[in-house]
Structures are given as C-alpha cells and as structure tokens.
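Heads up, the thing below is written out as structure tokens.
Some chains omitted; the rest stay in position.
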C-alpha cells in the first residue's frame, strides 16, 4: 500500500510549487527530484498565482518568511484551493515569534490544507498559540514518547478533525492522522536531527506524495513520512567513521533516489491506531 | 581550442557578479570556484552597479525573481554594458509566468547579452512569448532530437543573429551558436536532469568562460557547455550503487574542479554546423 504511493509519484512526476525558506530550499528541490517529482520555486506575489496554476501541488513553508512572501503564500494557497490542488503547510518555528504564529494561523484560516506537517511543539502552537518553541526543533518537554503516545494520538486526531485535513507530527515517533486513523511510525534515526532541513524536505516530499495520490491523502502522507525515516536509516548504515552530518544529508537524498516501492514497503515500521 | 578556453579561465581567475536565484546559488558559487573563477553575489539596487564595476563579468538568472531584484538586474546589466563586461542571461522559467516572460524580454530590450542560455522551451518563449513551460524543464514536445536538429539549429541561428549575441540551447543535444556557426554538442548524461541547478551552474560558468575569453565568445560558451556535459559523464561513471542525485551533484562540481584543458579537449563530443 505505502509502496504504491511512491510508485504513483514516480509515474505522475507531479510538478510541485514551493514557497519555502532559503535555508533548505536546495535540499527541498533535490529531494523532490529524488522521489520522482519536479520542483519549481517562486515566491513573488506577481507570479505565484500563475505558477501554482501550472503546477499540480503546492508546498508552503514559513521558515525565513517576510511580509513579501507571506502575501504570496496566501495568494498561492487560495489559488491552489480553487484549482483543487493539494496544499501542504510546514509551520516552521510557529511559536518562536508572533509573526510565525500569526502567519501560520492566518494561513490555516484562509487556506484549506491537505496536510499540515510539523513537530509537536509547532503543532501545539497552532492549537493553543502559547507553546515555547526552541528554535525549529521540538521542545524537549513535548517530545512524543511511548509513554505519551496514546495521548498525543488523541490530540492529533482532534486537531486533524478540526483542520479537516491530514496532520503529520514528526519526531522520534511520527504520527500521521486524518482524525479517524493514525499511523504511528517508528522509522528514522536520531542523527537526522543533526542536519538542517529534514523536516522541510519531508514537507516538500509530502506535497509530491499527496499530489500523486489524490484519493488517499492519509496513506500518501504516511508513505512520505516512512520514506524519509527509512532513508535516514539507510543513509545511517552507509556512514563511514569519517562521515558526519554533511555526508549524511547527501546520503539521505541519495536513499530516496534509490528507494523502490518494494524497499519502502519492506522497510516501513508502523502501526495504525 | 576548447581546452584553451578553460585554460584562460584558470589563468585569468575572473571575478563574476551573479544576480541569481536562492535555490541553486551555492552550487553556482562553488562551480565558479571549481572552474577557476571567483564569485560574488549581490542583488540590492543600492550596490549592484558598484559590485558589477569591480567584477569582470555578470551573470543574470531570473529564477526566484522579485520586483526588488528585477530592478537590480536591469541596473547591473546596463552598467556591465557600459563597462564592456560580458553579460549572460539565464531566463529560468520564461513562459511559466507573465512576470518571468516579461522580465526576460525587458532584460533583452535594455541589456545587450553576450550569451543567452536556456532550454528550448525558454528560448522559444523569448522568441514568441507563447510557449507552455513545464516548470524549469524543457517542454517534452519541444525536445531537441536528431530528427529536428537541423530545424532547431536554423531557429537558433536566426535568434542569435537577432539578439546579436551567442545563444546556447541546452538539452539532450546542446546547440551553441553565434548565428554563423553552431556547435552541436552531445556531451552530458540524462541523470543531470535529476538534480536541481545544472542549468544555473552552466550559466554561471559560461559567464566565467566568456569573460576570460573576450575575443571568442562562441568558442568560450561552447567550451563551458562541453565542460558541464563532460563533467556529467565523469560524475556518472563515478557513482556507486548507493549514490543518488545528491552525490551526483557533488561529483559534477568535483569533476569541473579536476578537469584539465587536455581532458576537456579529449572528452568533447561535438560537431560544427
């Protein structure tokens, strides 16, 4: 099932419009190409409506946002909704500043998102508006663990129902839910937090997966999360004693490039609650 | 002959001013260093005229353009023309939005370009203003093939004459022409399209080559195109079964770094029509 999601990305080669931060934008473009999609980056308000129209899906990431690009996000998001294109929101650093929190909330009010993907701290901010966010990483007190997994799944399901979309909370254990079912995913490796942009890359890839699998957004988002985590495992196994986080970054993208549907299916580690 | 072009870049170490997109800017800087040139990136209207003045060549790339940077492109382009510096245009995504198409056309009206480098779809847009562009990749129906090569060469020569510069159309077969002669280049590897920015990198490198070889822009641009394609071949031969597009990106830049004039001469695969 999850393998089919990847197969469909490779078959459809969806063109994904990204309005994303300048920190990890190159990695986002390369991971989209690695999974079989095609990226286009455009953030000027004069062109985002048109660019989104020629694409099949949209990925909005609020890292390094500014007043110019915030407007573009809203314009592109609304246009994508009109066209029925899947839209993904990555609320990077929501909670770290009023601007990010308010922008994320404004986007949620004005745009319907197929998937929202963030860490637990960012997602809690979207719900409550009062989380303390340690930069772009999940607040340690808010880490998803085996002990709090059931509670977090309930929290995630409630938020997914409220947002009428799929919610992906990623961390040591990932939760992907549409409000009814929740995939609890245990792929990944702790070293992934030592590279910048695995979250951004996952959001971009999630946009490709839900775009190529319009009827099954939950499974598509889960497949993207599994693919990213499994790539982190494959890449880690490949590290030599001289390799560090820079090589690891490359190896993860390489692993997505070489991942077959069969590998994804076999490497997936999850349960549905 | 083509080897001499590279030799001159290594000897002159030209400083190249780049106004370019934030997606592939780091790769552009590193490939300029790899070929022996030196990069400087600056896009604010308050400084581009001065920055271009201390450089020897200018590379304008319209990917992720915005109203602020468009003005800077025009200012820098005009100043470079006044100073007699070579200027390269990469019309990334021309045809994908009115803003990009109009900006590319405005630049062509206000700035004289030594070389324009794009894919066939972008170049057709510059001519007709009506191409359908699939993101930043060449429209599949418009791919240059052995069957349509003669017609495309004629089209390219006509456009080169009209623009009074060198035109480089890159794809499976590359065409580089000054309107009189056309290099038809068969270097490269299909996997190059699975990384973001090989086109952007080539445009940056072309700026270095024409800057270091002011008397022979056609040969210089052809040498840059051959170097990039040949680097794609060398890098592909180096791939292990775990490597993917991220490692391939690094290996291509590495191949430019290690390419000697002799290697370029020997590896070149082209004919002149």
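Which chain is which? They are A and B, in the order written, and residues in each are numbered from 1.
We take it that a contact is a pair of C-beta atoms (placed from the backbone, for glycine too) under 8 Å apart; a residue touches a chain by one contact, two chains touch by 3 or more.
Fair warning: this is a prediction, and the values are worked out from it, not measured in the lab.
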| item | value |
| --- | --- |
| Given 2 placed chains, full-complex copy number | 3 |
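The definition used in the following text is that only the chains that are shown with their structure count from here on.
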| item | value |
| --- | --- |
| Contact footprint of subunit B on subunit A as seen in their complex | 15, 22, 25-26, 29-30, 33-34, 38-44, 46-47, 50-51, 54-55, 68, 238, 249-258 |
| Touching residues on subunit B, where the partner in the complex is subunit A | 21-24, 26-27, 63-67, 93, 96-100, 132-137, 194-197, 241-247, 249-250 |
